[in-house]
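Removed: one protein chain of the complex. Kept in place: all other protein chains.
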Amino acid sequence: MEGKRTHSLDEVAALVGGRVIGDGTLRVSGVRSLEEATEEEIAPFTDRRYLGLLETTRACALIVGEEAPSFPRHQIVVERPHLACARAARLFAPQASGFQGVHAQAFIHESSRLGRDVTVHPGAYVGEDSVIGDRVVLYPGAFVGDRVRIGEGTVVHPNVSVLHDCSVGSGVILHAGTVIGADGFGFVRDGDVSVKVPQIGTVRIDDDVEIGANCTVDRGALGTTWIKSGVKMDNLIQIAHNVVVGEGTVIVAQTGVSGSVEIGRGVVVGGQVGIGDHVSVGDRAMIGSQAGVAKPVGSGEVVSGTPAVSHRLWLKTSRLLTRLPVLNERVRRLEKTVDALMRRLDGRD
Amino acid sequence: MEGKRTHSLDEVAALVGGRVIGDGTLRVSGVRSLEEATEEEIAPFTDRRYLGLLETTRACALIVGEEAPSFPRHQIVVERPHLACARAARLFAPQASGFQGVHAQAFIHESSRLGRDVTVHPGAYVGEDSVIGDRVVLYPGAFVGDRVRIGEGTVVHPNVSVLHDCSVGSGVILHAGTVIGADGFGFVRDGDVSVKVPQIGTVRIDDDVEIGANCTVDRGALGTTWIKSGVKMDNLIQIAHNVVVGEGTVIVAQTGVSGSVEIGRGVVVGGQVGIGDHVSVGDRAMIGSQAGVAKPVGSGEVVSGTPAVSHRLWLKTSRLLTRLPVLNERVRRLEKTVDALMRRLDGRD
Partner (left out) sequence: MEGKRTHSLDEVAALVGGRVIGDGTLRVSGVRSLEEATEEEIAPFTDRRYLGLLETTRACALIVGEEAPSFPRHQIVVERPHLACARAARLFAPQASGFQGVHAQAFIHESSRLGRDVTVHPGAYVGEDSVIGDRVVLYPGAFVGDRVRIGEGTVVHPNVSVLHDCSVGSGVILHAGTVIGADGFGFVRDGDVSVKVPQIGTVRIDDDVEIGANCTVDRGALGTTWIKSGVKMDNLIQIAHNVVVGEGTVIVAQTGVSGSVEIGRGVVVGGQVGIGDHVSVGDRAMIGSQAGVAKPVGSGEVVSGTPAVSHRLWLKTSRLLTRLPVLNERVRRLEKTVDALMRRLDGRD
């Protein structure tokens, strides 16, 4: 195990607020799934459907919600095992590159100010009059434009672009290839020609936001595109100009949010959803995958489908949809029967 | 206001062809929305639904289509206020970085030719035998491959890739992360193996095209993928090999256009649309968001839905779709009634 960090089960249990069944002094080197864990690793067991895996796993210990009597080795019992695993995994997460400081092959404009313990890798760029907080990490190919502010501890992954005048909070993670602050899509028709409406607004990203890889968050036309604190976005998501996304909202991959949409707090938006211009989505609403939302969604509503309706109605509808051929046949038979009835009555009149 | 460029209302009015009501010598520092404008800024007022904002806005002046009598300060009246705002906003748009020339941390192959007043930022790359027009700006991470031509005044944003042998016109804007000229998706099955069909065509982008962030425009297989002049594309759009997009066509975010599709001029394609292989779309057609287009669309047609049909029919259809449970219940009731009728008639026979 040389070279790997290890922690005792007692240490892990203390971190996650759990209790050890077995030998608390046992040292483990990581967290991995039941199928993949080695004899030095701990594995989560949170779903009784996988009970069979307890016989075949090589893991030396489990993290469980309640004791698994059939498991012959060690266990940590904890109230919320998923949350405990998340915390435990962080203990063992591979450390970022040993490199520290500002590399000579990076470019930092002399007018910009860097906080303490900032890491700027080769090939990263910081423009004029920007302010980079303490402990920020800029990976290779990270572009930070002019007059950008980046808060403490934020990580800007490779080939991310943060364009001029945008602000990014503290503890934010921007995954590779993401673009913050490209121009919104705004044109005015002048005869056959689309005249560009200069997009002179900005993007504001609050603390503890995480944005996945290859996303695009456009700057406001005249105002601000605003991603509020704790928002989590998956990959390849489009956020158009002047959108507001409320605190703690979660958006799954490949969803597109059109201009000036307002999404409330604690909302869950599925993957490949489209939300039309100027629509509002209330707090804690849920929008199913692939939905097309053209009308406002109220607080706490659960909607699905295109056009989006209540999830319950959509379940019924989509089931009937695949039975349309049957329905069509039933109507044809009714028509025949009714026709026969008519003729029968007519014949007797 | 020191440090900001300001312009008088007279200057703004002259630029947009409007007339000032109030003090034309007043100097303003920018254009912003009614909600966000400061006392030094001018705001558009183009939608009477927001009449109430005229009482609360801090803007010192409005751009309006017709005089707003209730507004106590200055106004510029102009025939097409949206267009006027676009033009006025350009006056105040933040200037690109003060940097000029070719930075030592950029790479330009010695065989390539650069026009006058070209700006090449640190970390930009130009390969062999390429020709870069006057006043072109290449941002950090911009990649320009071998034998590429880029016309005058074109802006290549950070982390854009323009691969070998592609040509880009004048006045083009390529937003961050976009890829021009990756290989088209072409394979021939040989048993269980997909044999790559070398993509030896190119991409041609004409003048005044704007392509959003993180788009992909593939090179032709044997021929050319061609984006004609004045086309405007939003973010995260896929254009496959050998597609032709006609003059002035507008495509909204996350749309995918399959191989060899021909789109006419002045077409509007909504967001998240899919257009199938070899389909043609006529001039000035309109395609609604999330549509799935597998058959040709005629000139001037307006289509929506999957499979795409006339927008009018789609509106009817999608309304009925969510009433399928009701329709199903109506048919069930009819069946019962007809059954009862039958029995009643039979009983009397």
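Chains here go by letter, A and B, matching the order in which they are written, and residues are numbered from 1 within each.
Keep in mind that, in the parts below, contacts are C-beta pairs under 8 Å (C-beta built on N, C-alpha and C of every residue); 3 or more make two chains touch, one makes a residue touch a chain.
Values in this document were obtained by computation on a predicted structure and should not be read as measured data.
Colleague: Which is it among B:23, B:47, B:79 or B:128 that touches the chain not included here?
Modeller: B:128
Colleague: For the full complex, which residue in A:32, A:147, A:204 or A:228 touches the chain that was left out?
Modeller: Touching the chain that is not displayed is residue A:32.
Colleague: One chain isn't shown here. Among B:179, B:211, B:245 or B:297, which residue touches it?
Modeller: In the complete complex, the chain left out is touched by residue B:179.
Colleague: Going by the touch rule given at the top, which residues of chain A touch the chain that is not shown?
Modeller: Counting only chain A, the missing chain is touched by 30-33, 35-36, 43-44, 80, 82-83, 85-87, 89-90, 92-94, 97-98, 103, 105, 121-123, 139-141, 157-159, 173, 175-177, 210, 212-214, 230, 232, 234-236, 247-248, 250, 252-254, 266, 271-272, 289-290, 318, 321-322, 324-325, 327-328, 331, 334-335, 338, 341-342, 345.
Colleague: On chain B, where is the contact patch with the chain that was removed from view?
Modeller: 105, 107, 123, 125, 127-128, 141, 143, 145-146, 159, 161, 163-165, 177-179, 182-183, 185-188, 190, 192-198, 200-201, 214-216, 218, 221-224, 236, 238, 240, 254, 256, 258, 272, 274, 276, 292, 305-307, 309, 313-314, 316-317, 320-321, 324, 327, 330-331, 334, 337-338, 341, 344-345
Going forward, only the chains that are shown with their structure count from here on.
Colleague: So how far apart, in whole Å, are chain A and chain B when each is placed at the average of its C-alpha atoms?
Modeller: Between these chains, centre-to-centre, one finds 25 Å.
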